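Take a look at the following structure, please.
A single protein chain has been omitted from the complex, and every remaining protein chain is retained in its original position.
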Amino acid sequence: MTQLLINALIAGSFAALMASGLALVYGTLGVFNMALGQTALMGGYVTWWASTSLGLSFPIALLIGMVAAGFVTWLSFEFFVEPFFRRHRFLPLVTTIALSMILDGAILLLFEERPRSIQFLNAEPVTIAGATLSLEQIVLIICTLIFLSLTAWVLTATSLGRKIRATVLHAHAAESLGIPSGLLYRITFILSGVLAGLAGVYQGIDQNLTPVLGFSITIKAYAAVIAGGKGSLKGAVIAAYAIALLEQLVIGVPWFAGTYISAGYQSTVAMVVIIAFLLFRPQGLFGSTTRST
Amino acid sequence: MAYFLHLLIMAAITIPTTLGFNFVFGKGKILHFGHVGTAIVAAYSLILSQQVSGSWFQAILIAAFCTALISLFFSWLALKLEQDAFGILSIAVHLSLLAIVLNATALTRGALGIPGIPRMPGMETPEVFAIVVVIVVLVWIFFAWKLNASTFGRSLQALSEHRHHSEALGIRRSRVYAGAFLVAGLGTLTTNVFFAQYLGLLHPSDYGFPALIFMAMCIVAGGPGRVFGVTFATVVLILLKEGLRFLPVTLVPLSLRGPILLLLFGVILSVAVFLRRETIFPKQRSV
Partner (left out) sequence: MKKFLSTLVASGLLAACVTTPATDETIKIGYIGPLTGDAVAYGKDTLNGIMLKVEEINASGGIDGMMIELIAEDGRCNGADATSAAQKLINIDKVVAILGGQCSGESLAAIRVAEPAKVVMLSPLSSSPDLTLASDFFFRDYPSDALKSVATRTYIRDQGIKKVAIISENTDFAVAFRDALKKDLPVGTLVFDEVVGPGTKDFRTLMSRLKNTDFEVFFANGQSDAVIGAMMLQMRELGISKDAMSHEVAESATLGEIAKDAVEGMAIISVPTAGVGTPLESKFEKKYGAPQATIAFVAHAYDAMGVLAKAIDAVGTNGEAIRAWLYDMKSYDGVIGTFSFDENGDVLGIPFAHKTFVDGAIVTVNDIAVN
């Protein structure tokens, strides 16, 4: 059982990194970025490339990877979101699908189809309360929690955070108070990309990177954002961990008279639960019930 | 000649499902991304019952029933959930249906697909097949065109432009949505009656998310809600997709062809959206 919780923590931390960035963007701009999974892969691949091909030490490689992920998201904002989202907030949904195809192609051209894994620490696994996990995973989980709390702290306790939240609540009102919403949009967008890039590195360290899974990563993260409540960072993070735990429980525990649910239905069950949950609570975990147009 | 016949058949087969989807996504502006899920239900219920009963007629009736059920389920979800939530969760429903097809191997043969599907009696040659498909599609286009201009079409448009106003004027959202999803279901059923028997194979890999992206592209490029525009765009995009096969090898080396095609399609889609940015979704901003 402890092992299940640890497994959920490992899988959930990855999902939470993705979902928190999405929640920010979704909260401030109300747009979907369907290319975020590919951005995560970009971050992961560039980090891999910098550490393996350039032979840089891990922290510097990570930094380069994050800069790359941030840069890609900034470009996506300027070319695929900014010209569209003011006309209708659903337009970027279509344009970022186009972007995801372009990034898929670019990743294949730049990094090829082979799986890549990022070398980080190589230590023996440790056993805590009957559950086994590696030193890498402990570091990853803790780093994720630190990053998430840092983001939450910036949002709640700093002037920048207050401005972002003001823009979330009412962009036009915030603008009339002199808050530069355009700049804030860019900051949150790039931040989401950096968080996704971190998730990509996480994936590269913990498992391995392959160029074809961008889309399913994105969908899972969005499910967490929706279940968590529109634009709620807290909600998205909790939902991401909850979905991960649910996925582990689905296949890790016997359900019907000692038989297990087939592992092929792992994601299906989680998705069905989210749909059922949203039917009862359409606004999600921490969403508010405002009437949408 | 045979190749052009093939292109004609492929384009004709694809038109009903894009035109049907156009009512939901294009005209209704409903963020429905689970249309391929409906296609999965239509195709598998059709082919499985055809294999059991041996009769295409019975199979189509059963498939129509199943397709209607899944369409109504989607319509119910669309009414219950907020638009964004429905957008993401309709993808989740699609992927779940795909997972069921992949895992219920006793019934669907899972990832192996169902090979050796016979054609309908009398439709074995490509020429006859093409003629039948084209006739069916022309009827479909006419039906869609009529429907588009009918009260139903206008109600759907009104709801998409201003939901609360049109509801206040007495348009029943639940009915109109159910209608739109059923039409989309009928479209995808029509397509899938021909699709698997033309290929002689029913395989889950034909029902992935890329299929939806292609349909969304047809609608965006053709002008959301427009019957002839979307029909035209479907034909053009299928020709384009196939036309890219004729790019000279010297321009695009074989081993880089795949990624470059992806890049190209991405660029085409973004340009299409950019050109249509005013009309894809109605502008609804207020200060």
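Observations on the model:
Chains here go by letter, A and B, matching the order in which they are written, and residues are numbered from 1 within each.
Keep this in mind: a residue touches a chain if its C-beta (ideal position, glycine included) is under 8 Å from a C-beta of that chain, and two chains touch if they have at least 3 such contacts.
A quick note: this is a predicted structure, and the numbers were derived from the prediction, not measured.
Within the full complex, the chain left out of the display is in contact with A, B.
Check B:V24, B:A42, B:A99 or B:V183 against the missing chain and you find that the one touching it is B:A99.
Note on the undisplayed chain: of the listed residues A:V67, A:L145, A:I187 or A:I251, the one touching it is A:I251.
In the complete complex, the hidden chain is touched by one of B:L112, B:A149 or B:V271, namely B:L112. The omitted chain makes contact with chain A at the following residues, 3-4, 6-7, 10-11, 49, 53, 108-117, 125, 127, 132-134, 203, 207-208, 210-213, 216, 247-248, 251-252, 260, 262-264, 266-267. Although one chain is not displayed, its contacts with chain B can still be listed: residues 1-3, 6-7, 10, 99, 102-103, 105, 110-113, 115-116, 195, 198-201, 203, 205-206, 208, 210, 242, 245, 248-250, 253-259, 261-262.
Keep in mind that, in the parts below, only the chains that are shown with their structure count from here on.
Of all residues in chain A, those touching chain B in their complex are 32, 80, 83-84, 86-88, 90-91, 93-95, 97-102, 104-106, 108-109, 172, 215-216, 219, 222-223, 226, 230, 262, 264-265, 267-268, 271-272, 274-275, 278-279, 282-284, 292-293. Residues of chain B touching chain A in their complex: 31, 77, 80-85, 87-89, 91-93, 95-96, 99-100, 102-103, 162-164, 209, 213, 216, 220, 256, 258-263, 265-267, 269-270, 273-274, 277-278, 280-285, 287.
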